[in-house]
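Of the protein chains in this complex, one is absent; all others appear in place.
The block that comes next holds chain A.
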């Protein structure tokens, strides 16, 4: 698989493909290392076993090993800490990074999807949930965050040649120099068509940004925040301003709770009647001993006759009770409910059966002591959907990509574009349009945000970037006949205008169905 990934990387032309291929390569390398380590360990164990040091031959109770479990980590979220000049004012070039998480439990290594991060994001959120199936209660889940810095060459590569030269000559000095340099490298004095700059040898470089290790103590049926150990520093090109913590939901399902550990027919002493015994089929699963009327009922989903709870407080004793009355192979299970002590006495078929039941119960108690809080209640694990192949990492669309550079004569065309993007929400022409149809030429000063207070629209944006568009938008041309491009955008953003037009205290208390 490693060779395949290397070949794929060499063949990559698109930057996004190169990122994915590099990530696969990294993950493969880690997996190979861990498998080789595990192989080494097993060989050593084998050699030790052969030379007569056999620790597990005499299976004394002290050598009991706890049952395995499933560990699932989901809803991973890493907050970022941008300087407020970067986040709110959106100054300077937009730096972008590609990040992903590598998770390792034992020799099982899994990775998350790749997320593109720029300074408009407040957190890195991973949608997928990762499941490890063979974990012991002493597991160590190592989490590593890798990032790669993405250079800005992509934007111009696809633009037509004439536009690119126009833009490169009109850009600022430093970025223009960079652009011109890349153009010259690719084309050579602008005569040949512009090619994509060839990717650097071996593809984009991922750096380790942060890591942490989670253990059983961190498992809870809820969301918790853990500290991250930050590794990289500012000189590293892939450095991201991480807040220093990670939020996630880490749950564990020990197999003793979900799989039946013992079953067989039993005779249970009913209530206080010493002579009245009922024949049942018992199944020990998790913290309960279910007693069904018939063997088949256990599988068919019928309700058990009754259920005996078995938890950390339960006391189990083998067979001294009623020995005098000639009832061998009994065991008693006692639970304390407040002031009352309830004891069930069960009789098994034979000594072997009694030993099996006792063994299963001792194993259960041992597992409960090892898995601790995971045995209180079964934690829900959703089976993660099969991983879809990574979709083409689409660039964040913006209205400007769809608009041609020539000034639009018709404001309706702009609303059409908006309508297409929003779908059905823009069926009726927005109320502010009436302003322009009434007085096309005599447009007042371009402070269209003053229209905003009259509207109580809280329409969500077609794109989610926290920019003040009224500052980015093209200033209107006051020459007669020209249209105003500014107007459509600010009213839509009235809830988010960041103090630019302060409407005073809110007057609405909206309700939305979800």
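Just so we're on the same page, contacts are C-beta pairs under 8 Å (C-beta built on N, C-alpha and C of every residue); 3 or more make two chains touch, one makes a residue touch a chain; residues count from 1.
Here, contacts and distances are computed from a predicted model.
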Omitted chain (choose from "Hemoglobin cathodic subunit beta-like", "Myotubularin-related 9", "Ribosome production factor 1" or "Tax1-binding protein 3") - UniProt protein name: "Tax1-binding protein 3"
Hidden partner chain, touching residue among A:127, A:215, A:258 or A:355: A:127
Those residues of chain A which, in the complete complex, touch the missing chain: 75, 77, 127, 221-223, 247-249, 380, 382, 458, 460, 495, 505-514
